[in-house]
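The structure under discussion appears below in the form of structure tokens.
Entry: subunit A
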Amino acid sequence: MRRIIMAALAAVSLGGMAHADTIKVGVIGPFSGPFALQGKNFKAGIDAYMAMHGDTVGDDKVEIIYRDVPAPDPAQSKALAQELIIKEGVQYLTGFYFTPDAMAVTPLLTQGNVPMVIMNAATSAIVTKSPFVVRTSFTLWQTSTPIAQVARDKGVDKVMSVVSDYGPGVDAENAFKAAFTAAGGTVVEAIRMPLSTNDFSPIMQRIRDSGAQAVFAFLPSGPTTLGFVKAYNQNGLKEAGIQFFAPGDLTQESDLPALGDTALGILTTFHYSVAHDSPENKAFVEAASRAIGNPAELSFPAVGAFDGMHVIYKMIEATDGEQDAQKAVDAVKGLAWESPRGPVEIDPESRHITENIYLREVAKSDDGTYYNKEIQTFEKQGDPGLAAAN
Partner candidate 1 sequence: MTSILEVCNLKKAFGGLAVTNNVSLSLNPGDRVALIGPNGAGKTTFVNLVTGNLRPDSGMVRLGGETITGLNPMRRVRKGLVRSFQVTRLFQDMTPAEHVALAILQRDGRSTQMLGHFSHMPDVTAETGELLSKLGLHDFASSKVSRIAYGQQRLLEIAIALALRPKVLLLDEPAAGVPQSDTGRIEQALAELPADLAVLMIEHDMDLVFRFARRVIVLAAGEIIFDGSPAEVTKDARVREAYLGSYAYVSSVA
Partner candidate 2 sequence: MQTVLSIAVDALAYGMVLFVISIGLSVTMGLMRVVNLAHGAFAMIGGYIASYAARDLGVGYGVAVLIAVFGTILIAIPIERLLYRRIYGAPELTQVLMTIGITFCIIGIANFVFGPTLKTIPLPPELQGSINLGFRAVATHRLFAILCGLVVAGALWYLIEKTAFGVKLRASVDNAAMAAALGVRTQIVYAVSFAIAIGLAAFGGVVGAELLPVEPYYALRYMVTFLVVVSIGGAGSIPGALLACLLLGGIDTTGRYLMPEFGEFFFYLAVIAIVCVFPRGLAGRAK
């Protein structure tokens, strides 16, 4: 059996060499269903990169193949990845919005000789599952740790943590708790709400009753975030002076028009704001807006995808179009560049991206639109989550 596999593998890699003129990149993400917006952002980021840098690397033409996994479904994700590797002959796998979908694919990478560039999935441990995983997004630990310091700086001693009860929410809670406690504050209460929660009034009442000076929250973007922020306002927490801290998922740009005035003043820390002030970002936003059609829909998965494509282009360059996962991954270890989000680097140890985390405040611009205004920078943040897990 093993011999057959080796022979087949050799055949595949030979095939890869023989047809090096078109390099296929498989993208797995949520392109329909409840998370279609995030998938759309993946596509916008990829399109923007290819519009700006062409669809060729050297002599090789890059072709993108999209596959849809509408909601977390590891079995589906794995089947599609297998199909992409074997049938379509992709040299690179990328995308991956959800952690379980990425986790399901990691066992295939070595056998398939394919590197995986994660454009979003944000649980720290994924990069440890295979040496061929590189991530250009963020982890919840990375984005939720700095906000603890911000809260302390604002003179907050007692915080209540409220997160959605699923992997990323738990990560956010743990990260915040660890950092806030280390900075001398107290988390008076930590609540994990079911993901299906629609009505947040009782939670708001509980926050009030807890006597906390501030609330730290994490919810997946979309309807729940809107409901939560509205409840925060309507139940008088804002008036009562209870401050609101969160990682930036909560004020994702695509949700801001819906959130409107209710989000004003919310402080979040995140790796990317569409309003980031740099020439790189201006060029990116212009290209990505064109790609996505409606600029209001543009948000962070697009920059993860944009930088993911950058990494893949560098890999193709380094391997000269040949299929060699090890060489490709080695080539981007320590790779540093100026991303639309600011200066970034692939950490050679963890293969996770080291980036600036910004403190932002939701603000209203002159033309009446809302944006995340960057007001403070935490430079070169790695992923504390990996250390915490060990």
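Throughout what follows, contacts are C-beta pairs under 8 Å (C-beta built on N, C-alpha and C of every residue); 3 or more make two chains touch, one makes a residue touch a chain; residues count from 1.
Quick note on selection: all candidates are chains of the complex that A comes from, given by their letters.
All figures in this text were calculated on a predicted structure; none of them were measured in a lab.
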{"item": "Selected partner (touches subunit A in the complex), from 1 or 2", "value": "2"}
{"item": "Residue ranges of subunit A in contact with candidate 2 within the complex", "value": "32-34, 36-37, 40, 165, 191-194, 196-199, 201-203, 205-206, 209, 222-223, 226-227, 230, 234-236, 239, 254-255, 257-258, 260, 293-294, 296-297"}
